[in-house]
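Complex shown without one protein chain; remaining protein chains in place.
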Amino acid sequence: MGYRVIKKILPLSIFIGLTFAASAMAGPEEDRLAIVKYYAERFPDVPLQEFANGLYAFDEDAREQWIEMEDFPPYEIAIEDGQALFEAPFANGKSYADCFANGGIGVRQDYPYFDTDAGEVMTLELMINRCRESNGEELLPYQIGDLAAISAYMAYTSRGNTINVKVPQDNPAAVAAYETGKQYYYTRRGQLNFACISCHLQSAGLKLRADRLSSSLGHATHWPVYRSKWGEIGTLQKRFAECNVQVFSKPLEAQSIEYRNLEYFLTYMSNGFELNGPATRR
Amino acid sequence: MNAHRRLVLKGMFALAAIAAWPRLLLAARPDSVFQETDADKVIADLFGQAPTDSDQVMMKIPDIAENGAVVPVTIKTDLENVESISIVVVNNPTPLAASFIMSPRSVPTVSVRIKMGESSQVVALVKAGGAVYSTTKEVKVTIGGCGG
Amino acid sequence: MGKPIKIRAKVKGDIAEVKALMPHDMESGLRRDPDTDELVPAHYITDVVAEHKGEVVMTAYWGTAVSKNPYVSFSFTGAAAGDTIKMHWNDNKGDSSTTEAVLK
Partner (left out) sequence: MKNNFVLLIVSAFLFAGCGQATDTGDESQDMATTSFADVYAAAEKALAEANARRNVWSKTEEMLSDAKTAFDNGDDDAAIDLATEAKLQAELAVTQADFEEDAWRSRVLAE
């Protein structure tokens, strides 16, 4: 039976040690600086902005193939489709541009944000669907397809902008949402007993079987992504679900509160990075 | 309205283009060779002669493919009077991946992204001046491109 | 009708370098649908032709092993900026697509 095969991988999950000193109480900016420092010390030869390129910051052979993909990337189809969808008016004559600041152009760096009235984290993908909902349109699936294409176009118009996620320190609910996302990131789960950090912090740059692991730092810069494995463009939360499955944990629903808080934390860790999405990955 | 009319116009142009297309060329695809499952037979059927190893056929392809579904390949040659450039993936179910027919105005270099089901030798074949030249590289694949 | 081909073509001297991306599933016929576990029928581009000034400058014959959303690049001489290049593909199900682009 399929689920017994994974026994072989178990020793690795035990082997990856718990090596970090405790300090769960630090604020978001302290957390971010600690992660930047960790990577700067561990990979002194990798320029900071390079971490936005995931595993390609560490692996020369893979990087060459990636550069060839980026020369004429398959996500250009999604950008084009996304632009057409973005610009097509809803049945009521309004459009996505009416729902977002600056007509939705070049705004991705401000997402996710904490909505004080709703008391929840709002992601760009969630707001795309909220926009549809408020204009009487049907909701789109969150992981792939039209919504991912619209997100790709919006990311494309935001390229080069600096990620600027805010966790207002005078808003306890926002701080709590951030903390919950952080907790998720550090919590081991699933049959393999892995946390997000097991792969993407403690083992970043190393190989897990044949796969080179990408870094936490810069992880939120380049979404949505055309993964060769998927053969299509997908959102960050599709990847969250896939990561969960890879450690044999049942994924949560896309745009669940947990995933939104996780995206809030993870994107805050990429503050100061230039957006470079969409992107191709293996 | 405007967008719609543009679309219709575009469609009309496309139809006109298809009608004017030179049909002759399309008949020349070696369909049966594309179905062939043995790499040696593919090469024999395609050229009717054995290729000569040549360092004038240059192939850029990764040693370790990131993902077998998308393996970038570039083939170049210094040879003159190039008639065709072909790619054979020995271990693929049907090894002939692509054949590019050159024109008198072609610069003999092509790039394409191919699928590889498993680790395999990849053979670049150039037919030039009536003879066939080749170069071969071993490519490791960790994620296969045929199943998933 | 297949989707239009995305073409980027640049001229250096009198040599045009053409890069093209063709939205197409390129089903090999060997892939199983993850939901039904049934083989997805083969559906792939069989030939691509590029034409410049009424002359065919490149013909490609493809099998099932060309990647999804195929990318191809090739070069030819006798080109000048402002010229038009026309590309066309046919697939094994009788679908096709033709796109024109201006050399830059």
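As written, the chain order gives the labels A, B and C, with residue 1 at the start of each chain.
FYI, contacts are C-beta pairs under 8 Å (C-beta built on N, C-alpha and C of every residue); 3 or more make two chains touch, one makes a residue touch a chain.
Worth saying up front: this structure is predicted, and the values here are computed from it rather than measured.
The chain not displayed here makes contact, within the full complex, with A.
Across A:L126, A:M154, A:V167 or A:I197, the residue that sits in touch with the chain not pictured is A:I197. One of A:R63, A:K166, A:R188 or A:K229 touches the chain omitted from the figure, and that residue is A:R188. Listed by residue number, the positions of subunit A touching the unshown chain are 1-4, 7, 10, 14, 18, 20-24, 26, 30-31, 33-35, 37-38, 182-183, 186-191, 193, 195, 197, 201, 244-245, 248-252, 258.
Note that in this section only the chains that are shown with their structure count from here on.
If you tally contacting C-beta pairs for each pair of chains, B-C comes out on top. Centre-to-centre separation of subunit A and subunit C, using mean CA positions: 32 Å. Per-chain CA centroids place subunit B at a distance of 12 Å from subunit C.
With each centre defined as the average position of its C-alpha atoms, the distance from subunit A to subunit B rounds to 36 Å. Multi-chain contact residues of subunit C (touching two or more other chains) are listed as 19, 68, 71, 73. Shared interface positions of subunit B, i.e. residues touching 2 or more other chains, are given as 69-72, 111, 113, 148.
Subunit B makes touch with subunit A in their complex at residues 62-67, 69-72, 111, 113, 142-143, 148.
Across the complex, subunit B is touched by residues 61-62, 64-66, 68-69, 209-211, 228-229, 231, 282 of subunit A. Taken together, the subunit C residues at the contact with subunit A in this complex read 3, 6, 8, 19-21, 23, 68-69, 71, 73.
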